[in-house]
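Note that one protein chain of the assembly has been removed; the remaining protein chains are unaltered in position.
By letter and in written order, the chains are A and B; residue numbering begins at 1 in each of them.
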Amino acid sequence: MNRWFPVSACGEVAPNSVAHTQLLGQELVLWRAASGMLNAWENRCPHRGVRLSLGNCIGEELRCQYHAWRFATGSGQCTHIPSHPGQKPASTMRPMVFPVFEDGAFAWVNLTPDAAMPVSAAEGPGLNLRSIFTVAAVATVRQLLLQGYAERAVNLVDEFTLEGAAGPPLGIRFMLQPVTQGQTIVHARLRGAIDAAQRLPLLRTHNARMTAVRDRAEALSAC
Amino acid sequence: MLTLYDYELSGNCYKVRLLLNMLQVPFTARAIDFHPVREHKSDWFLKLNPLGQLPVIDDDGLVLRDAQAILVYLASRYDESGRWYPRDDAAALGKVSQWLGFAEGLTTTAGAARLHDTQFLDVDIGKCRAGAHALLRILDEHLWFAEQEGQQWLCSVDHPTIADLACFPYVMLSEEGGVFRMPYPAIRRWGERVKHLAGFKPMSGIFPAATLTPPGGSPPIPG
Partner (left out) sequence: MIMSNPVNDSPPVESVLWDDWHPVAELAPLQRTGILHTMLFGVPLTVTLAADGAVAVSRHGAGLPDRRLEHVDCRYGLIWASLGTPTRDIIDFPETRESDRIVCTGGSVGVAVSGLRAVENFLDLGHLAFVHAGYLGEEPYTEICTYKVEPLPEGGILATGCRVYQPRPSPMDSQGFDVDYVYAVRRPYIVALLKANPVEKERMDMIALLAQPVTEERCVAHVLMAYPPHNVDSASLRWFQQLIFGQDRPILENQIPKRLPLDPRAEISIRADNSSAHYRRWLASIGVRYGAVPIGAS
């Protein structure tokens, strides 16, 4: 599918760290090099298939936890095989690399490896809310949100994006990450100017509301 | 010399080994033949701990069972900074105790699931895993909001307490019992911070941190 999906709020993956996510059934290792470059690769070392998300970021490389093979940021090329230290690894020895885009608020991934970068303006002022992992299909979550949020209408922007008002002057945008058939992550962002004193109360208020949506979606899915 | 009655693969014993290392308290480990011999249920061991559980310590004649109780004792007796178990701050102490209780819940859910999958312990595995996920959801939300307020640890802004060590092992070993942690990014970041503490040592099933540089790039965190 040639489409960009959010996989994480930008601040959730610090430099020198490794995270694990999944998009439309495809497991991904999401890791940020010391320099700040964010990578999204298939979560499987090409050597013996071990999840790369078990590995460590060492500077500009990701090191697999099994045999300590190292792969370079950006290209994913294998740079070092400790069992044969003098040899240069072949360029074919690499995990599948997916394109990543950051808009200042969220990191977006496309599962089509040669997809063109999206053309969009950087996100304006606002506040990323806590992303909510939901054991429910994306359609279930979408339907629930469309019924309204915080007693206000929510409208469909596209299949995976919804918007509403969050109490003027703020708007709220929901971005759905389909993890697998039965799991969805709901990312959300308040849009508008927010002063520092409002930050934590807003985070808590919306977290309570969104976890209520999660609980309803999961109850519906359990039937 | 303090004696620790120990099993290499026990998360509860590991908590105590961690604090002993971090406080630099010398000790002798007396290995108990846990699996499949079950030496911890033998007559001689039941005299030491009638519950037939590990860990037990013998500190110059003071015999204590229960991992959380041992952590309380070791911190009170040997931590000159008073930070690991803040006895002089009633509110902080209350919070630590709250999370020590939570750690016990992790043992009977995530810990039990792990023993079921690895050593064939007879438990209701579905109930254990569901129970573990319920606790991990609470933990992830707590840690996420703590991060929003610049707080790095379970109970305090800038230094770990025994609550962090009490919860760490069975959280980090949860996948061995089929409790997967992809939905819990804040837990992942907290686990990395624990791994960067001075005096940290891994155990089988917990991978060490890559280098001394914690995520984000700042220098090692003193214990």
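Convention: a contact is a pair of C-beta atoms (placed from the backbone, for glycine too) under 8 Å apart; a residue touches a chain by one contact, two chains touch by 3 or more.
Note that the coordinates shown come from a computational prediction; the quantities given were computed from them, not determined experimentally.
> Of the chains that are displayed, which are in contact with the missing one across the whole complex?
The chain that is not shown is in contact with A, B.
> For the chain left out of this view, which of A:11, A:25 or A:82 touches it?
The one listed residue touching the chain not shown is A:82.
> What does the interface between subunit B and the hidden chain look like in terms of residue numbers?
Touch set of subunit B with respect to the missing chain: 8-9, 31, 33, 35-39, 117-120, 175-176, 178, 203-205, 207.
> What does the interface between subunit A and the hidden chain look like in terms of residue numbers?
Answer for subunit A: residues 27, 43-44, 46-51, 54, 65-68, 81-85, 92-93 touch the chain left out.
To be clear about the criterion, only the chains that are shown with their structure count from here on.
> Let me have the rounded angstrom distance from the C-alpha centre of subunit A over to the C-alpha centre of subunit B, please.
Distance between chain centres: 30 Å.
> Provide the residue numbers of subunit A that touch subunit B in the complex, in ascending order.
Per the touch definition, subunit A meets subunit B at residues 8, 12, 14-17, 19-22, 34, 54, 56-58, 63, 65, 130-131, 133, 199-200, 203-204, 207, 211.
> Would you pull the subunit B residues touching subunit A in the complex into a rising list?
It comes out as residues 141, 144-145, 148-149, 182-185, 188-189, 192, 207, 209-211, 213-217.
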